[in-house]
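Apart from one protein chain that is not included, each protein chain of the complex appears where it belongs.
Think of it as A, B and C in the order they're written, each chain with its own count starting at 1.
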Amino acid sequence: MIDQSPAIILLAPFLLAILLALLGIKREWLCFPLVITGLAISVAASVVTLMRVIDEGTIQYLFGGWEPPFGINLRVDGLNALVALAVSTVSLLTAIYSKRAVPAETSDKVSQFYTLYLLSVTGLLGIVLTGDAFNLYVLIEISALTSYALIGMGSKRATLAAYKYLIMGTIGASFYLLGVGYLYIKTGSLNMYDIQEQIVANDLLGSPTILVAFILIMVGVWIKMAFFPLHAWLPNSYTFGPSTTSTLLGPLVTKVMIYVMIRMILTVFSPEFAFDQLDWSNIIVWMSVIAILAASISALAQTSLQKMLAFLIIAEVGYMVGGVWLADEMGIVGSIYHIIADAFMTLCVFLFAGIIFTKTGRRDLSAMEGLFTKMPLTMVGFLVGAFSLIGIPPTAGFFSKWYLIQGGISSGHYEYVAALLISSLINAVLFFRIIEIAYFGTKPAEGHGHHHEEERKDGPTEASFSMLFPLLITAALLIGIGLYNQEVVAIITDFVSQFNIGATIL
Amino acid sequence: MELLEALSAKFNYWIYVIIMMIGLYAMISKNNLVKKLIGMSIFQTAIILFYVSIGVKEGDTIPILYHDQVHPSHGDSHHEADTGHGEDHHPSHEEIVANLHIEPDDFANPLPHVLMLTAIVVGVATLGVGLALTQKIYRDFGSIEENEILESIKSAK
Amino acid sequence: MPSSITSFTPVLASLVSLLAVLPIVLLGKKPNLREGATFLAAFIKFGLVVSMLPTILAGSTIEFTVWEIVPNLAIAFRVDGLGMLFGLVASSLWIVTSLYSIGYMRGLKEHSQTRFFTFFAISLSATIGVAFAANLFTLYLFYEMLSLATYPLVTHHQDKEARTGGRTYLTYLLSTSIGFVLPALIFVYVKTGSSMEFSSSGFLSGHITASEALILLLLFTFGFAKSGLMPFHSWLPGAMVAPTPVSALLHAVAVVKVGVFCILRVFTGVFGTDYLQDLDIATVVAWIAAFTIVVSSLIALTQDNLKRRLAFSTVGQLSYIILGAALLSDRAVTGSMTHIAMHAVGKITLFMCAGAIFVATGKKYISQMDGLGRKMPITFAAFSIGALSVIGLPPTGGLISKFYLVTGAMDAGQSALLLIFLISTILNAAYLLPIGYRAFFPKDPELAKQPFSWKTTEEANWQCITPLSITAVLAIILFIKPQFLLQLAGLMVGANG
Partner (left out) sequence: MKSFALIAVVLTGWLLLSAVSDFPDWGDTESPANDYRLSQHYITETFPETSVPNMVTAVLADYRGYDTMFETVVIFVAGIAIMSILRRKPLDHLKDKGKETRTYKKDPDLIIDTTCRLMIPIIQLFALYVVAHGHHSPGGGFQGGVIFGASFILLALSRDLQAAQRWVPEKRVLNLAGIGILIYSGFGFACMLLGSNFLDYEILHKIMPATPIEARSHSMLGVEIGVAFTCTAIMFSIYSNLASNGDMKETL
């Protein structure tokens, strides 16, 4: 059974989704346990797979027993084993959170919601694991369709946002599909590794078709990951959808798409092509710099917590795209580490936002008033997430910034370093604004306000355990990933170093 | 002249691009949500045209083996009849494969068709979801004209 | 090369107050036990630090590596002369301040005292962590930790004023540390690839160009904005909204001294004085410091709020230390190191006096303190001693460090800077002495006529008076017996002298 582990990662949630669709309609109580089971299995499987990858190296899983390129295969190496683990863990934690939130927000659609939820996760995991370029497209569409629906279940505005997302998403996905077509017409193959071999064999690196294919795929993926000028769909979708939806999609979708970009650059087109032959690093790094700054500044302008976080996601996307296009080994390692770190940071703050929303039913910042006394534990969780986004040691965010900046310096892109620092300062402003509101209240007393030993008027009214638990776990994970960053980075470095890009790692 | 050559040799690639751009233009510029969706399906159909064009070969046929390739016995049963054991003689798979020879250029490339079956399905699904969203939007905002909807949102604020 | 001993003591010395957080929080409901825990921790910490003193004086260092966190970059502790000097100051003064803060907090019935003592303990761990950090990375970690841990203390009152104060505080400290120090840190890491261990000869030379060196130097000097170097000083007066014990410990000892300590480390441990002399870039910093000294002293003159005046005097005094470091001559460096201790003792006395006055009479403004000395003789006696020490007059320790600084300036041949020392000393006298004088010999004839008698005194409660008398005495002792401080400082400069 152990050698089935890569497939189980995504087949477990898939199977459970179908069972849930069949059994869950009449028996609502069944939904939650089924979801948890499926995702728990998936997490376990991804841990096993990661272990196997660490000691066996790359794992192949052939569907239908057909050798690639004839059949479709899962190809798991250090990169996607890590990302898959992150994806499954995040979705499990979100699922735990959703226990109370889903019945509250999407009443009498619980079973449909969870079916879509599981299928969405399946899609994301499939994207991460597959070794076949076309199969990737199918799974992109699955995760996209499910997310349209998951968002569309929200309020009035959510429907509109979902529609916009649908249009943009379809353009993105179609561009990707076209890109694959352009690759196919020149190489006649669909398997990522085989495509690479064909490109090398018939030395196609010079051919305009491959170039156009590359552009198409990049643009498609950028639309999907909301890279700055193409981000219009994201903020509203994550603001007005059900809180569980944004908690699931916020951390994952963009990160997975960044994974796709890295995979395409490194595996399909090869770094020589992307970085050396077409020397676009400067342009794209500058684009990402603009992305980071613009997104951070517009985050400052937001009064709604969810929307602010949505813009932060866009800024983080800028980090990672820039990091990859530094065309420097350290930069790529940093971006990959940031994929994982950022998945959990974003999860952490979105969980917080969700908790606040379900507790107070409000999205504006003033809803945080006096939370330090009301919900101390929740605030602890939030603080860790916030510090991580700001980049304060020893949270994971600090180290991902560390590696990214290191890459920026060693590749001489100081504008990128500057952007990174400015945005983390802006994050500091954003989050300390929230902390101030939570600590002082919106209008603190003139003069020495509480100058005497006061009894707390209202004791702590913490969120329910099912919401608090994932938050605190995430916080713990953030610190864990931070302290043990070397282990993670070691795996990533093993993967990246085989491409010997730019400067060698210190 | 060469240009004409080039056009005629690759004309359906040109056509696919043109169709696709029509669709894309509709998706971006149209104000009516349903028209956007129509543009979207034009857009996706163009991609299907592109893929299917890849798989075509001069003078090929659909990628299904001929009946007598697969059932040779039936092919020449009439003069096997008098030998008496023709009716129930059914050659095993191995026998058939043994004297089966296929000329790849006779058959169109099956792969693009398979891929496009997927693309069609995805197109249908997306269109369906898009229409559903449009209906809900109409239900909520009483209009499917983008500008009117945005107006109503502004006025609501 | 001095021998080095591996021992867990420095880590423990830093951790002990962090561990104390647990009992403090748990005993939150029982104030006496809670304060007991604080004291215990304080004494243990001091004991641990002192226990290491002989080894250090013997000329060897104590090291411990906790664990490597980024490739070949570890959280590591290392106690040397400078670290020991600072560690001694911080840990000893913590004891005094704890006693004082108990008096103060209870005297004013402050709210949520548990939170106060908790974060107080955390900041002390961070301070000792900075003192004993073995490399730039560890230093940075504890530096950030201190910034965040002190925020709840500064904003303790949770009112509008506190919010504005806290805002400026964090804005300045975080923006400088993230904006300047972090990139400089990573730049150094990338360029040298070394573990950034402090060494008396520095580890930068040969890895970077002169212009890069200048940029790095400025990034570091301004980055550690806790040193209150202008133009990044205005957080310090802003942070005076904090309760006085916080101002006393954090803004006379822990926070600001951490700032200058970091800068000293960068000068002596990262660049190495020799390398800086070769590059000849330190004078830039020297002049910035000189500028800060004069300007801040002038501002101090205009302040009527006692705590603000002290704050600005602190800004000036800190720049003495930076200036001394920037002069690069052995005596000057020795002077600036000892000045950390001298100024700490003097300034904490002054702050505690300010607090005591506030507790007893609720008066904040110097103009109100006319003739107050007759009501609070002990307090104002202590105040005058502290003032003398800060100005640098006998019979107080301030003189010693000032002496070394001035002679150091001569060695460095910076006669222009001598002038600065002269002017600033006069200014110091001008803004500090009158307070004490007016308190005892009021302008107002009515007050002057009243005969003085111990009956009519209205001192603050004993928890407030004891510590400030202790520190005042300490200031005098340091004048009589400064040897061991000088010895510790000598260990550092001797190494590269």
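Quick notes on this structure:
In this section, contacts are C-beta pairs under 8 Å (C-beta built on N, C-alpha and C of every residue); 3 or more make two chains touch, one makes a residue touch a chain.
This one's a predicted model, so the numbers in the text were calculated from it and none came from an experiment.
The chain not shown here makes contact, within the complete complex, with A, B. From the options A:124, A:142 or A:356, the residue with contact to the chain not on display is A:142. Of the listed residues A:40, A:215 or A:479, the one in contact with the hidden chain in the full complex is A:215.
What subunit B contributes to its contact with the hidden chain is residues 6, 9-14, 17-18, 20-21, 24-25, 28-29, 31, 53-58, 60, 62-65, 69-70, 93, 96-97, 100, 102, 104-105, 107, 109-114, 117-118, 121-122, 124-126, 128-129, 131-133, 135-136, 139.
Hidden from this view is one chain, which touches subunit A at 4, 7, 11, 14-15, 18, 21-22, 25, 61-66, 69-72, 106, 108-109, 112-113, 115-116, 119, 122-123, 126, 132, 134-135, 138-139, 141-142, 145-146, 148-149, 152-153, 159, 162, 178, 182, 184-190, 198, 202, 207-209, 211-213, 215-216.
By our rule, only the chains that are shown with their structure count from here on.
Note on connectivity: the fewest steps through touching chains from subunit B to subunit C is 2. Chain A has its Cα centroid nearest to the centroid of all protein Cα atoms in the structure. Seen from the Cα centre of subunit A, the chain whose own Cα centre is farthest off is C. Sorting all chain pairs by how many C-beta pairs they have in contact places A-C at the top. Centre-to-centre spacing of subunit B and subunit C amounts to 76 Å, using the average Cα coordinate of each chain.
The distance from the centre of subunit A to the centre of subunit B, each centre being the mean of the chain's C-alpha atoms, comes to 33 Å. Among the residues of subunit A, none is in touch with two or more other chains. The touching residues of subunit A, counted against subunit C in their complex, run 390-394, 399, 401-402, 405-406, 409-410, 417, 421-422, 424-425, 428, 432, 436, 439-440, 444-454, 483, 485-486, 489, 505-506.
Subunit B meets subunit A in the complex at residues 24, 27, 33, 36, 40, 43-44, 47, 50-51, 54, 111-112, 115, 118-119, 122, 125-126, 129-130, 132-134, 136-137, 140-141, 149, 153. Of all residues in subunit C, those touching subunit A in their complex are 68-72, 108-113, 140-141, 144-145, 148, 155, 157-163, 166-167, 170, 174-175, 178-179, 182-183, 186-187, 189-190, 193.
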